[in-house]
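Quick one: structure below, then a few questions.
Only a portion of the chains appears, each positioned as in the full assembly.
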Amino acid sequence: MSAPATPSPAPAISRFPVPALPDLPDDLRERILAVQEKAGFVPNVFLALAHRPDELRAFLAYHDALLLKEGGLTKGEREMVIVATSGVNRCLYCVVAHGAILRVYEKKPLLADQLATNHRKADISPRQRAMLDFAMKVCRHADEIEESDYEALRAHGFTDEDAWDIGAITAFFGLSNRMANLMALRPNDEFYLMGRVPRQK
Amino acid sequence: MSAPATPSPAPAISRFPVPALPDLPDDLRERILAVQEKAGFVPNVFLALAHRPDELRAFLAYHDALLLKEGGLTKGEREMVIVATSGVNRCLYCVVAHGAILRVYEKKPLLADQLATNHRKADISPRQRAMLDFAMKVCRHADEIEESDYEALRAHGFTDEDAWDIGAITAFFGLSNRMANLMALRPNDEFYLMGRVPRQK
Amino acid sequence: MSAPATPSPAPAISRFPVPALPDLPDDLRERILAVQEKAGFVPNVFLALAHRPDELRAFLAYHDALLLKEGGLTKGEREMVIVATSGVNRCLYCVVAHGAILRVYEKKPLLADQLATNHRKADISPRQRAMLDFAMKVCRHADEIEESDYEALRAHGFTDEDAWDIGAITAFFGLSNRMANLMALRPNDEFYLMGRVPRQK
């Protein structure tokens, strides 16, 4: 007979100390409260990284610079890059959290699981497939990136600026994935179901 | 602007011909109808493999021999082995279909996503972790299996028969994962949500 | 001075219990006796897997479904797939046992050693080389199989049904290789020499 897993009632969200919201610097607390207001809960990455306020500020600035900017990739496509990258890097937090965001953005409940498992089997366009092939090369073999990789993107209408976007998002989430695995960062339970059940609106 | 993915209304479930249910040999049709009655739908693997009735019969016989037998592993633990194996083998069908079965068996809506992404971060017992470490070695480096791997299992109370079960399930789903990737087998949409929403409690 | 290896007089054929022939269920005993009559000895895989009669039955059914069926691959070519796959998976039993069968079928005493070591250096036709390239991809990177892999086969006259045969044989022996390594299955001494000495008949 097997011993059942008995996770503690409230599993740790990080193997490092996690600050309480009231103890945070004002700017971070305000940002986090704004997220909470919008999402209905505080994604654990905010609290876990807030153990180091300066790093969290830089992390958020980098995140915003890549994900809030204008550009040739839709918001949904940027999340596709994140989910596929996080799947290859085997990062539970980012697969689950950004999988949720992707489902919400694209209104496709199946897409995140497809991309996290094997982007070759996902319901995406050939252009998006080329985008993810480029991302996977940056993720795993950035030292082997050549002009021919850029040409493959151009064949699908991507510009060099789009290539930078794809590569930079992949590189930034390579950092994020490594930090999450380092911290044993636990995804909020809420993420797992988000965007899976189509809303009746 | 990116071209949106426009999957055809009814995407193919396999890149090979898929027989119609009425055209199947009686024994297979009956088995499939029984599954349909229980699950509410026909899992695509049945129809896709039915392109080769003899192979499907052998596949089901092997499946049943490993998953319906008595033994030291619970039904849920066997599915844990399958989901972790399928994640490493990057097999979309098995991750999604057996992830659903695992959620239903274990009544833990988060477990399948955890195991498919990184079994080291899953809410499982140390014993189950040892089980999956053994499975991952059979999956990726079966040629390096040594007596010390069996000893690591025994330290958690597993017998040699349990080790066979773990290894055989891993090996069988290695076959299954390769076939599914070969066929580009598409998971039924129904699987993605199964077991995610806790019933009425 | 080095200590010589002194293997016990009758080395174990499996690290798991091996049933005696008389103790087996009738159907399995009869099948095994038929093999023995034909081959002159009982291949160890039968006895080792007979520790689990239901699994052995399924194994044999799968084996027969793939290797006894009609199709575009000759019996010898199917064994080529098996030997090359088993070489890559580093499975001693299957390299030695199926190497013997391959030599007998093809009447080429050198072919098995060539394929087990490096299929690129074997005395095979370009068509057979394409067959084995496809098999090696299924064996090692089934998640990356694409339509272009099927096209490469078609360029050599293979149909989609042939592709299924190649892929399914590779997948099934991936299972077989993992089980043999798990059991530390020992090849019968008889296999090593079979088909190496051309018979004067």
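As written, the chain order gives the labels A, B and C, with residue 1 at the start of each chain.
Note that a contact is a pair of C-beta atoms (placed from the backbone, for glycine too) under 8 Å apart; a residue touches a chain by one contact, two chains touch by 3 or more.
What you see is a predicted model; the values in this text were computed from it and never measured.
Quick check on the homomer: 3 copies visible, but what's the full number in the structure file?
If we count all chains in the complex, we get 6 identical copies.
Operating definition for what follows: only the chains that are shown with their structure count from here on.
Looking at where subunit A touches subunit B, is over half of the residue numbers used by both copies, so same, or under half, so different?
At the contact between subunit A and subunit B, which are copies of one sequence, the residues are largely the same (over half shared).
Just give me the whole-number Å value for how far the CA centre of subunit B lies from that of subunit C.
That pair's centroid distance is 25 Å.
Determine the centre-to-centre distance between subunit A and subunit B, using the mean Cα coordinates as centres, and give it in whole Å.
One centre to the other, that is 26 Å.
Hey, what residues on subunit C touch two or more of the other chains?
Residues 143 of subunit C each touch two or more of the other chains.
If you look only at subunit B, which of its residues touch subunit A in the complex?
1-7, 11, 72-74, 77, 87, 90-92, 95-96, 109-110, 113-114, 116-118, 121, 123-125, 127-128, 157, 181, 184, 186, 189, 192-193, 196-197
Show me the residue ranges of subunit C that touch subunit B in the complex, using the header's touch definition.
It is residues 15-16, 51-52, 54-55, 57-59, 61-62, 64-66, 69, 89-91, 138-139, 142-143, 145, 147, 160, 163-164, 167-168, 170-172, 174-175, 177-179, 181-182, 184 of subunit C that touch subunit B.
Under the definition above, what is the set of subunit C residues touching subunit A in their complex?
Those in contact with subunit A are residues 143-144, 146.
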